[in-house]
Every structure is written in structure tokens, then in C-alpha cells.
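Reading through the C-alpha cells given below for one structure.
The complex appears here without one of its protein chains, the remainder shown in place.
Now for chain A:
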Amino acid sequence: MTCAEPLNDTGRLLSGAAPGLAAHRARYGPAPVLGGPGELVALVTAAGLRGRGGSGFPTARKIAAVAAASRRPVVVVNACESEPASAKDATLLRHAPRLVLDGALVAARALGADTVVLCVHRGTPLVGWLRAEVAARTGDGVAWQVAEVPRRYVASEASALTRFLTTGEARPAAKPPRPERRGVRRRPTLVDNAETLAHLALIARYGPGWYRSVGTAGDPGTTLVTVGGAVARPGVYEIALGTPVGAVLARAGGPTAELSATLVGGYAGTWVTDPGTPLTHDPAGRYGATVGAGVLVALPAAACGIAETARILGYLADESAGQCGPCAFGLPAVADDLARLAAGRPDPDLHDRLVRRVGVIAGRGACAHPTGAVRLAGSVRHAFAADVRAHLSGRPCRPHPPVLPLPAPHERDRTWQ
């Protein structure tokens, strides 16, 4: 499944598979020690590192916000990987766990944090693996913890994680205050995706100039992507940011069927029909696709993008924390509209109602879950315009096995504790 790349400009993370801590140290040396929060912020600002969990938020701004708070901070490594189509964080933690831990340690030391919490989904093999890994690390000067988070889509949102680590309830919290100001046990908390911290470990060693030598000016470096669907070699790949969608599909062996579109970003992402669309955290192409959490799923033309999206919206509605009205009521309504459309059973108001609902829900949740879900729903109109027209005229789609993966029922928790 996984492609280990030779060491080159686009194999920074996945080329570094070292068999043990001693070999890792021999290759990279000890984790660098920075002078303090100011040096860390300056370094990460110069590198232009952006978060790999999906939003692409500038990491330096988050770090600066944590550093500006007065209490002793906590560092949280987010390796939950709630995106059902993503495998990049698990792959990274198997290939190069010490890069992730070194990145967290660099940040923790510079910020004066005494605790680093590694968050993974409950019951995954990573739990035991990471426990053994942190037990082998002595003399780091921080307390390493491994926390098992409920396997739910929004339970790994930053404020849900800090709420879980404080109260045991893994549902997103209202902002302000953001976790950077008041997170775990009311302490300022840096929540970063595991991959983000692995990049930070390399930036601390090799410098911002090295980091910027690939990627784009606004979004430098490499990133991990999980490529699935109708491609010859599905798996996790490391690409330069800015690489076009078509080139990434080619890395994965190329399409195995005629494609109608590619889902880009994740289940909060966008359907993309132009293979020339560059993958960065800045919206690109006609419909503003971003690389998000690095998911690409190639959809064969024989499948129906609307039926696929309806199925995913049903999942996303089911995964709502049920706290905010526009999400709790809006997502099931949008999922129902899409299912009626896919079935070719529209009522006269369906099209306008769907457009209205998609337009009114974005930005109105405590977290970005409803915004992401309607982004995916809304992108159907552009990517599958001909299918939308056919379904509106009463034609159902041809049956096709599901393409977009969803977790099996036994891989999903129903609890938030």
C-alpha cells in the first residue's frame, strides 16, 4: 500500500524510515534545541510551514498565540486521522515516528511546555506502538502521554481534543477562547497535526531555506497525500506542494478507468474535474479546491458522483456532534436532498432548496464540520452538472459499487467519552 521513496526533494518524510531510535539518532542527530519561543516563531515563519490537518493554517501564528499566553503550555500531537479516506498519518507514524516526536519536542522545549500528548484513535495498533516508542525516550525533559480518542469524525477537531483531554467529552467547543489561549486544563495548547510536526523537526535541522526549496512560495515544502479510487497503485505518496492533481494520480500508477472527477482534500473537500488543478492549501482552480488533509480519490465515470456525495453527506450528518442547529438539522437535510436527487426523485423545489441550504449553513458551526460538509455538497453542482440535470429530469443513476470509503460500523464509536 505504502510507497517508500528514495531520498530526494519529494521524499523528505517517507524516505526517513529508520529501524530504531538509535538509527534515527545516527541519521538525524538529537532533536535541535531552540533558544525560545521567539526563535521558534521566527524559524517557522521563515519556513512558511502550514498545518497538514486540513486547514493549512500558518503554524507560526498558532505557535505565537500559544507563546503569548502566560501559563505553561501543553503540546498536543493530533494523529487521529479521522478522514476515512486518509492513511498518511498512520503511514508516517509507522515509517518515521521519531520525526513526529522530535517535532513535538522541538516545539515543547521552545515553548516551555512540560507535557506532550499524542492523540490517536481508540483501539488502533498505533496506541501500543506509540506507548512503546515514548517509553524508550528518556531525558527529553517532557512528560509524554498517549491518549485514545473516540473514533468519530469531529472528535479530533482541535477544541474537541482539548475538551476531551480536560473533561473527557470529545465534542468541539465554542470559540473564543481558542485552544491556543485556553486548551488542556485551561492551559495554552498547541494542537498540531502529526505531519506538521514532522516537517517542523526537519525545518529545525535543515533550516527554512532547505524547506522552501520545493513547493510554492505561499505553500512551500512537501506534503503527504493518500491516493485512492480508480488508480493502479493506491497508497500514500509524498509530493511537492503545487503538484497538479493529474501528476499525483500518475504517481499512483495512473487511472484504471475513465474518470469523471477526483475528490480532493477529504470529506470536507471538493470534487475537481481539471487534472491541472495544483494541490496547495490556497484555493485553486475554478472552484477553489485545496489539498486539505491530502486525500485524493479518483472517481470512475461509471460511478455517480451525486450518489457518492449523498452517501458521504449521510455519514457526515451522522457524525455531527449535534450541538449547533445549522449542523444538527442542516446536514441531514442536505444529505436527504442529495439522496433524492441521486435517486432521480426530485420535487419541484429540490434544486433551489439544495442551493439555498448549501449557501446558508457554511460558517455557522462552532467548528468547521458543517462548512466542510456543504463545501463538498456544493461542489457537486459544478463537477457533475450534466448528471444533476439528468437526475432533475427524473433519471436515476446506474448502480455502481461504492468508491469513497467509509469506516465499518465496528470501526466507529457512538460515544463522545
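In the analysis below, a residue touches a chain if its C-beta (ideal position, glycine included) is under 8 Å from a C-beta of that chain, and two chains touch if they have at least 3 such contacts; residues count from 1.
Everything that follows uses one rule, which is that contacts and distances are computed from a predicted model.
You can't see one chain of this complex, but its UniProt record names it "Ferredoxin", from the set "Germination protein KC", "Ferredoxin", "Dipeptide ABC transporter ATP-binding protein" or "FtsX-like permease family protein". Taking the complete complex into account, A:A366 is the one of A:V154, A:L296 or A:A366 that touches the chain left out. Within the whole complex, the absent chain has one touching residue among A:P179, A:G269 or A:P326, and that is A:P326. Note that of A:P176, A:P348 or A:P409, the residue touching the chain absent from this view is A:P176.
Across the interface with the omitted chain, chain A contributes residues 173-174, 176, 323-327, 329-330, 333, 357, 360, 364-366.
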